[in-house]
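Here the complex is missing one protein chain, while the rest keep their positions.
And then chain A:
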């Protein structure tokens, strides 16, 4: 049969650690109103990982253009975007603290005034003609990534009458398997809106919230040019294969 996983025993591809559902937000979180009608009522069914879960899409430099990771210039028409210039950098690691190399990281965000370049966004803060708000890059062999962008502004949204999202950047990461696929949001150290946000507070674990807060990084700041913020992303780790899949009786 084609498509079988390579052998059994030592060397066979091993599964990823169970996702810790106590730190992840549950589906049904009434403080975030939209989740109420968009959350399953039945329990998730646990699936043993097979080839489809242990593998995932791969990307190469041919998929991207140089400059896709520079949001200051990748949509500039006739000038520079307005707002605080910043560098966003960090590493993608797994739960074993090993770097995740050559993985696709994509980001999207509002402009400095909190307005998205999206026809469904009707907030009265203006579009910036020189700012698109999306970027992408591959991590290097050490799991390192870097973007240059404009620090996004907070914006209002219809959850409670007076709800404001903290400044945030949406982050999408693939890892090396479909089971590592993750979308999250990064926040900025010191933002008083973080504690008030229903979306942030869907996360039941305070330490897990802290892990989504990018830290100001003076060492990586470029003097007279751009402030830097450091944000490490952790994906699910993988079991070693020492005692996996041995035939019974061995």
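Note that in this section contacts are C-beta pairs under 8 Å (C-beta built on N, C-alpha and C of every residue); 3 or more make two chains touch, one makes a residue touch a chain; residues count from 1.
As a working rule, contacts and distances are computed from a predicted model.
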item	value
UniProt protein name of the chain not shown, from "Cytochrome ubiquinol oxidase subunit I", "Na+/H+ antiporter subunit G", "Protocatechuate 3,4-dioxygenase alpha chain" or "Thioredoxin"	"Protocatechuate 3,4-dioxygenase alpha chain"
Options A:93, A:150, A:167 or A:226, residue touching the unrepresented chain	A:93
Footprint left on chain A by the chain that the document does not show	1-6, 8, 12-13, 19-21, 23-27, 29, 32, 34-42, 44-59, 63-65, 68, 74-75, 93-97, 104, 106-109, 116-121, 132-134, 136, 170, 172, 178-179, 181-185, 199-200, 202-203, 205, 207-209, 211-212, 233-237, 245
